[in-house]
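Worksheet for the structure shown next.
Missing here is one protein chain; the remaining ones are kept as they sit in the complex.
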């Protein structure tokens, strides 16, 4: 049954040098608008849910372009606010083979989203309109104002019986020096409120500071995540392990922890066209599967296939329908579809 | 010795989303004009023959663009007629890795070609100008008018001692429900008139409805095709077996049945840039080899190399010269040619 | 006060050769989706109304792209149906100076919209959701099925007290031989149901067959339109007179007939970047002004300015906000806005 | 009645910076292939004649591209030879307003065309295949080898009763110091052989060295050209006077001298999109009109309209059909053609 | 004699929507790097001077691209510092006809340039390397740190006998509420240090707060600027009056006040391709003429022609050489230069 799922998060403008030129070689950029929340609710809208975004965009031509773009991504923009003058942007230079992709950010802290005042969002009213709400560790890294909104919204949703989803997504460059120490209390607070959590053993080790004697990441995973699940009363924890063979070829294995049980997808190895946002495709697959009540194995295989497909489309945002993901789960590579 | 080879078939406009965007992501298309007949006679013209197309194009800007494009492809357009208002078109979204390419057709049944009246073509006059004539199963699927022209032309060519070439090319979506049953009598009639036929075991099994107890496609092939050859008095039957590893990597092995003898090319594995039309490159190689009197092994290796190269150029239509195909047959991959 | 305004009409794919190349010179196309209804409700959405489209789009990649595009244009797509396989498209070659622009259509009669079955739309339910509904003479030219839906919807809206808007927009090439005679009864039927009508003296003369002894089009206008208004009990009639100096420079004067009174805008002379759809911008301005209760002079000046601005943006669909139109009404050309 | 018209001349590759960038600003070029002969016979082919080109192109990828391009322009390439390695090219930076367009040539003297050996062309055989042959003063400036071929071909055509057409087209930069003195005997020799000549008063004054006491160019024209006509027994002389208001707006008046009588077109003033090659459009109009037996006024108006339209299309080569030129002669600027 | 001329100012990234699309319509941007200082010293480098830029760029891919771009513009980058992470950027949507161009800025206050510490520049060392230094009112609007650097550098240059150039360039949106009052003391301080000043009557009236009873801007100019010149002991004051007919056509008249004498250029009317930065072209012409000792009339005509040409090239930065400007001063519009 379709759900009303919202995400709270910043919209960024992505400015990508076409092909494989560097910024210092090219003279054109391809632009689009994205963000973890954008990617997740757009993917969920393609799976048949209503996907809403809770954010603020500037009141100018950039904000107009962003809002139009969100609508094109099938996102319901009725909760999008228009205030202020700025939005964050990032430049992307595509890697090739042995040369990694490179992202350069502009100053996002002055964005409409990151400077929203205390009373910007009516937590109760928003919670009343949605069944589930998605948050991400990137927003948590911004500032106290954003963190207040995250916690306020999460509490309101929880209280009304909605589902709180949290993607840990720890980005070292955003937290700065002693980042894990700064981040720790906020992550804990979010986990207390969360039902579905995207994380892996790194988050447990570093952000939550739980110790292990294991060395292989698979062993660490199986030791640490059940502890987190129990400690924070989380119903679903999921994530991926990724191996990078070259800028153009990756492998990925998804895992799901539910009811005390780990379930894994096959290790998928695939050609990569656009790596950014593929993690959000995985998260969307998990959320869709969990909300629709899929069996554990179907959830994790669906999410892994969704992530794999997201590497084959341009842009941060997944574009596959449910039926396309289902086919990618089972079928081998196919010929032209006519 | 160069031959005068014609093809009877529809010209389609191909509208391709550049790069790997979907139609719902992009805003530009790259266009060209193609069709099985176009591809085959253009390739044969590059091998030194005179390549003519027998078709109808609309009398408007689209028809002008199509005819200019055919000329650029080295095709003699003196048998191209200009009447009516419409032509078929198809949209192509390139696949990548685990995501297949996707083709979306517009309604082609109202095209100038598919609505040509009974007396549109002077079969005798056309037959007098050519040494060989190529037909394709796609046209056979259109309507009775087109089928009448195919049979009329084939008979006229046969009667004058010319060579009739038929590529079975059964497309399920074109024949609709109970397609094999509808198609069967028309395929039989065409095979009665044909000297060189492109087909594989699938066509024998389903379109012609011949039974087999074999399971491997190679065994089915070797059992069924000699029966077809004998039944319809065909001098050459050829085709390929293709395996698809990803949208970007395929394998292909060509076969040739002549004088009761099967000859195979090596299994070629190669990178794929543009898969559409590669089967026509294979057919052109077979036709060229057969008309030029190559030995069986040279024919099938030439055709397979031509098909492989056709996957490396953009557009439906093969671009390689005879010397380029010959080099691709023998040489390993080479450095930049200066 | 914002209204809920819908349009009933076909969505076409526009395929434009970039710059000033002909189709036979270029190899790329820029695509977008438009239609009279699209243009009108998108413009009205930018003026603050809710703009809905009542149409059918194919259930494939083209339909996906079209629906996403409509959403990007700020159109509410909740009344858009997805059935069938085809949609109409047109190719546009831009004119320059003494060379006129050229449009080439594909066969639209097989489109999802034009083949909608009798029970495709629930007239009553739709009428219940909207305050006003816009129709266009282009749709009226299609076939009996479409005409039935137009009249059915118009009646339902009228019955519920909504506003029926009709843009005469007679296109000779769509009606064929004896077009005016064929069109006449359908135009009359639509005018009986309409409150706001876009037309000029040509429509009265030829489509409605009213005679005049006047020769100047201005005099014909002032003689004929009041007769039409009275005969069909129409509350607002509006339109434009256009003069074309070159592909790149036009003049336009808007008129409005209301309460027995003609009001005219100044004759505006302006540079033309993209002429298509500018008439829809004028219509949107009239509708907005009429529904918002502007004074007659403000209505006609607003609509003329909206039309002028629509010539300066790419694509068929107007992009200006209400404040941009208001500024264009009063201000002389301005410097860069920073 | 359609004629077989050939042109003898070099094919150049045109490399144009898109838009209005300078070479030092941009990083892409749009390429095409042209030349006076190319432009003239392509235009004549669009008017229904058979247009052939007599030239030499290199035996490599550049030559392949050029020959394909000529075919796309509707040119019969059966007289095109393929030898050597080089072809001339030129870079074009578009001017805008007060900034003139700029052309930069590469060294063309080593081109396949300009290094054709003495026995490259079989003058008699070529003359037997054509009704008229066009030459241009640009080729005359190249070297003795090219001049020999021009004179040999002209004599052969003349002897068989064909029509020799010569466009004076004196380019100072090609003849170098004392250019008029060097050019004079060659121009005289060509004029002796010519039936239709494109020239104006400048050619008479400087290249032929005829004196005048008149000062206005119109008066010089009327004094000098009849002397030239008589002296060289030329049946038609035609040309234009051009005024340049800005890079984007020119005026042009055509004249025709035939049977001792001057006929003039109106002075046409028009927007300019691509000025290069417009003179060849005028020449093609004159040739078409003269060969088809139009009345003098129709010839000169047709040629002037063809020249005007040629300023509105991209590329050096005219694209208009006869009916499009006829419409441009009479009609005022028109709205979009649907 | 070539001079060593520097400018102190911020480098901005310009992100322009190609053609005439809005940000909400397009998906690509063309980027370049500019700024008043960039434009001025690049133009002066094309006139034969050494043009240096004093600025700070981020230490990342954006900074690399900017510095490479400055070098391509012929700017000496030996005084460019690389620190920090951000740079200002602006989006440009081209206007057309009655629709004005629109600029949207991102938050520039956090840029490397605007956050340079107190000791970032060694004023004395810099002053020792240059003959003249250019400042602009845009930088003056940034913050106290930037203002300190401007004044420190100006004093150091003045003290060593160098020439201080100041372009008033008051931008209301940068100074905010009560902007004139805030700006006044800083403008006065800069004028005290300046030798060559770009300003007009608006600056005198509003920024400096001098009263007038005159109403026509020409009269205000002639009354107010001599007072400013005397009060601040400025040797040259220059500026322009611009009229905007449409986004594509402007008029401009330059003036120069020197030795108590006003000199004016003709009123130039011209087609506009890219308006931004044309004021800097005018300033560069004035600076070049003043430093080279041109007569007053030649200075102002040179500067006006340079400004006119700058409207015809893409990008903010002038591209004309001295000889191109000189030709534009005298010649009427010319034909293609071959």
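General observations
As written, the chains take the letters A, B, C, D and E, and residue 1 is the first residue of each chain.
As a convention for this text, a residue touches a chain if its C-beta (ideal position, glycine included) is under 8 Å from a C-beta of that chain, and two chains touch if they have at least 3 such contacts.
Quantities reported herein were computed from a predicted structural model and do not represent experimental measurements.
Considering the whole complex, the residue from D:107, D:227 or D:243 that touches the absent chain is D:107. When the full complex is taken into account, the listed residue touching the unshown chain is A:103, out of A:103, A:210 or A:326. Among D:22, D:120 or D:336, only D:22 touches the chain that is left out of the view.
Touching the chain that is not shown, out of A:194, A:248, A:263 or A:314: A:248 (per the contact rule at the top). Residues 72, 270-273, 308-309, 311-315, 319-320, 324, 328, 332-338 of subunit B touch the missing chain (whole complex, contact as defined above).
Taking the whole complex into account, subunit A touches the unshown chain at residues 19-22, 24-25, 95-103, 105, 171, 173, 242, 244-248, 275-276. Contacts to the hidden chain, counted on subunit D, fall at residues 15, 18, 22-24, 26-32, 60-62, 64-65, 68-69, 85-86, 89, 91, 93, 102, 104-107, 110.
Heads up, the rule we're going with is that only the chains that are shown with their structure count from here on.
Rounded to a whole number, the gap between the C-alpha centres of subunit A and subunit C is 42 angstrom. Residue positions of subunit E touching 2 or more other chains, listed in rising order: 22, 24, 26-27, 102, 105.
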